[in-house]
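What follows is a short report on a single structure.
All protein chains but one are shown at their positions in the complex.
Each chain gets a letter, A and B, in the order it is written, and its residues are counted from 1.
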Amino acid sequence: MRNPQLNANGELHHLLSLDGLPRAIIERILTTADSFINIAAREVKNVPLLRGSAVFNLFFENSTRTRTTFEIAARRLSADVFNLDITRSSTTKGESLLDTINNLTAMQADMFVVRHATSGAPYLIAKHVAPHVHVINAGDGRHAHPTQGLLDMYTIRHYKRDFTNLTVAIVGDILHSRVARSDIHALTTLGVPEVRAVGPLTLLPAGLPEMGVQVCTRLEEGIKDADVIIMLRLQNERMRGALLPSAQEFFRNYGLTPEKLRLAKPDAIVMHPGPMNRGVEIDSHVADGAQSVILPQVTFGIAVRMAVLSIAASSQRMQ
Amino acid sequence: MRNPQLNANGELHHLLSLDGLPRAIIERILTTADSFINIAAREVKNVPLLRGSAVFNLFFENSTRTRTTFEIAARRLSADVFNLDITRSSTTKGESLLDTINNLTAMQADMFVVRHATSGAPYLIAKHVAPHVHVINAGDGRHAHPTQGLLDMYTIRHYKRDFTNLTVAIVGDILHSRVARSDIHALTTLGVPEVRAVGPLTLLPAGLPEMGVQVCTRLEEGIKDADVIIMLRLQNERMRGALLPSAQEFFRNYGLTPEKLRLAKPDAIVMHPGPMNRGVEIDSHVADGAQSVILPQVTFGIAVRMAVLSIAASSQRMQ
Partner (left out) sequence: MRNPQLNANGELHHLLSLDGLPRAIIERILTTADSFINIAAREVKNVPLLRGSAVFNLFFENSTRTRTTFEIAARRLSADVFNLDITRSSTTKGESLLDTINNLTAMQADMFVVRHATSGAPYLIAKHVAPHVHVINAGDGRHAHPTQGLLDMYTIRHYKRDFTNLTVAIVGDILHSRVARSDIHALTTLGVPEVRAVGPLTLLPAGLPEMGVQVCTRLEEGIKDADVIIMLRLQNERMRGALLPSAQEFFRNYGLTPEKLRLAKPDAIVMHPGPMNRGVEIDSHVADGAQSVILPQVTFGIAVRMAVLSIAASSQRMQ
């Protein structure tokens, strides 16, 4: 079966997941993002690559931050961006997801940026849209958050240059994290020799070894000599649940403090997809410290999303 | 009394209702919409007709879909569009509707697109705005939804060319439908010889014969040999009320199925204003079938709204 993200020429048509995305496409996105980083330094940051295109932000799940970064990226590319307040719309009148999508497509949408609580929803949409329409997954359930994964790769490449000699530790609630899943697929595709998943057993999914990931239940072991540490947000609802004793105990065991960070390589970088729970998964001295690249991640995220939107949009014309 | 929608030269200044709107104006809107349909096929879809104009979307009642089509239409015309989240605004602080309108006018609004739960609210607003300001009714109570009526006319003309030899059946909850009311006014104005209202007695308003409409309580009779069938949405709240026994029974009696559709002319088209209740007023095989023009209606709706906005805006300069 053809990868549903690629067109007949093997070009990126939708971005749904980093699972199975060819290395050459990931690298092209990162290289294209480089050029947009330079544009951002100019006084006029807009380029006309998507002029005349209608990009619809369809956030079935709220995320002001991610929605805003996509809106910024699309407007920098001169697209017409429409934010749909979908939580108040016809879906609440009982219309089906596909009827909603068909209707918006009939409004001459060229691209949908979709955030949905249900894993796989962007696939369903991509399967049904007209051939010229593109779908970008902005996070679906626990499944994938591919643009976050790509901006994480951009960040790592920016600071570490070469992926093929790195040790990367992903720490925290791996089980519920679409970011972790996307990062793991990208890291292994890009040839990172050692990827570690670090967390309590209750927050580690099955199947990690099969994905080429080492499992560590102790933080100290997990980040030892690491080049890159990706801290995950601990969802508040997990802290109240049966999976964890308490936020305090989680911090004691898995919170990244300056002392623990010393176990990693001296030039290790610390990443976090945000929003942070200071004092839960990360200590403020680390979050604001010299090794933190958490805010550069956000800036790189705009350029990476510009790259994804413009590459996907250009595929259509060649199809 | 002068028609409050027209200026002293008889030109369209506001669009409030299709009731009493001269045939020449309706036809001019449809013809103008034709030219915008062609523009939509270009890569750059924007035209500068409303450049520098401020269009305010005032949706006192939520409708993501209608609001978005107006926003797309206005931005295609290069207007500056402002979406006011009016349900959260000063109206909740006790300010009167007219004070709100006066304030927004003082912000140099050129056009208001108004959706309101109260019939007649757009008339009240049109009566009080400054002479250069235009008001477009985007649906008021059970009264009127004139742009939906116009896009329905555009759709019929697109597929049937001539109005003067058609039989049009409007099916479902006529009583609560502003769409039905606007369609009936437009159809009779455009010379459709046979307009039928089809539904249970509890959902048929009084006064239909006086409007030149035939009343049918049986679907089979109502759609027999029809050229055009307009299915109406059955509001969920009606299904729970005393007016209807159940959604199942409504579907059995008035739901449009492929079998029943065969009673209409072989080339009959099926329309629906959306959002659809599949399995209540319409069977999925009809909704997605070859005779359905439901999605083209949405596309035509953008062009029709562009026509309405640009024609209303141009009236002012001649006044």
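Here are a few things to note about the model shown:
Rule of thumb we're sticking to: contacts are C-beta pairs under 8 Å (C-beta built on N, C-alpha and C of every residue); 3 or more make two chains touch, one makes a residue touch a chain.
Just so you know, these numbers come straight off a predicted model, no measurement behind them.
Only one of B:27, B:80 or B:288 touches the absent chain when the whole complex is considered: B:80.
Check B:54, B:113 or B:198 against the missing chain and you find that the one touching it is B:54. Listed residues B:35, B:103 or B:236: the one in touch with the omitted chain is B:103.
The chain not displayed touches subunit B at residues 51-52, 54, 80, 82, 84-86, 88-90, 93-96, 99-100, 102-108.
Although one chain is hidden here, its contacts on subunit A can still be listed: residues 40, 42-46, 62, 64-65, 68-69, 71-72, 75, 236, 274-278, 295-299, 302.
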